[in-house]
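The complex appears here minus one protein chain, its other protein chains still in place.
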Amino acid sequence: MITSEKAHRVIAAGEAKAKEIGQPMNIAVVDAGTNLKAFTRMDGAWLGSIDIAINKAFTAKAFDLSTKELGQNSQPGDQFYGIQESNHGRVMIFAGGVPLVVDGKIVGAVGVSGGSGVQDQSVAEAAAAVCK
Amino acid sequence: MITSEKAHRVIAAGEAKAKEIGQPMNIAVVDAGTNLKAFTRMDGAWLGSIDIAINKAFTAKAFDLSTKELGQNSQPGDQFYGIQESNHGRVMIFAGGVPLVVDGKIVGAVGVSGGSGVQDQSVAEAAAAVCK
Amino acid sequence: MITSEKAHRVIAAGEAKAKEIGQPMNIAVVDAGTNLKAFTRMDGAWLGSIDIAINKAFTAKAFDLSTKELGQNSQPGDQFYGIQESNHGRVMIFAGGVPLVVDGKIVGAVGVSGGSGVQDQSVAEAAAAVCK
Partner (left out) sequence: MITSEKAHRVIAAGEAKAKEIGQPMNIAVVDAGTNLKAFTRMDGAWLGSIDIAINKAFTAKAFDLSTKELGQNSQPGDQFYGIQESNHGRVMIFAGGVPLVVDGKIVGAVGVSGGSGVQDQSVAEAAAAVCK
């Protein structure tokens, strides 16, 4: 289970990384049931990324893998091409969604949006590292 | 403008009140543009109230008044009856959404959901009081 | 946690009750995260009730109480009037959704639709009784 206290530590770690790279982010945490647990939009972060951060977190838990990996299997011709149409438009297939793992078990996920794919991924990984 | 720092203080004040009355809550803060700024779901709070807390905050800023007051004008026969069908189902017409006022100006709103109408309202008012 | 095996026993108990009262039903079971675990539409049951059964189960877990009780607080003038607009139309406020309780803890919910409110409720209660 992901507690409120742990969710906030995940977000704080993401915010620290975002400040380090100088890019404000939207950061969302969902629990094991894909339900939103905590969210923050840093000052100056994109408004269009509120939805994306939440949905990246949803996607990473819904399929128990990072959105980056899912995206690598969802290009035209790939085995999951078209998956982004499912789940009422909530499936995000680019970098920034990472599962949260505690004692080898996926207990939730973090989703980050507000910069480039590389930036989003680095912030998500820094946030997720708190759980390990 | 509502900063990330202020949004978190609003939520912390709401959490403190929720703990005081012994009812876990979902608490959301939106900015002047009705866009989500911060959110938390306290441990044990209702899952169905994630959406409601966010939408109460949306509603309180979208119409610049509390959802409790809006609800009092939206019952069958009232002047705003039917307003809950607008804005893609995002308009909440029961207590728990309160505008955030700084120096006499509405800069955002807080939405609270997880208990009775009276409980939600008391937590939202305690959260909003931080801004004054 | 509600296992697949337990979900099927809940449905089987509901089906038995539905046959006893001679009314074919749609029966859905969701887990603690409100995610669908199992569903069946008995032969002859209403097609419009597929969605309703699933959403009654969603609602009963999302608010940790029966849809019958929720409905009693959601009539015009009541504290939760308007709640049915939230959660993207998934909140059902009439009888037939009942939480599943194991060892005093709510682990999911069952939703039943296909007959009158009294019939739906009796089948849902018979289904939920399996968990006790």
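Letters A, B and C mark the chains as written, and numbering starts fresh at 1 in each.
Heads up, the rule we're going with is that a residue touches a chain if its C-beta (ideal position, glycine included) is under 8 Å from a C-beta of that chain, and two chains touch if they have at least 3 such contacts.
It should be emphasised that the depicted structure is a prediction, and the values quoted were computed from it without experimental measurement.
By the touch criterion stated above, the residues of chain A touching the omitted chain are 33-34, 58-59, 61-64, 76-77, 79-83, 85-89, 91. Contacts to the hidden chain, counted on chain C, fall at residues 3-4, 7-8, 33, 35-43, 47, 50.
In this text, only the chains that are shown with their structure count from here on.
With centres defined as mean CA coordinates, chain C is found 32 Å away from chain A.
One inter-chain figure worth recording: chain B and chain C are separated by 29 Å, centre to centre, where each centre is the mean of the chain's CA atoms. Among the residues of chain A, those in touch with two or more other chains are 33, 35.
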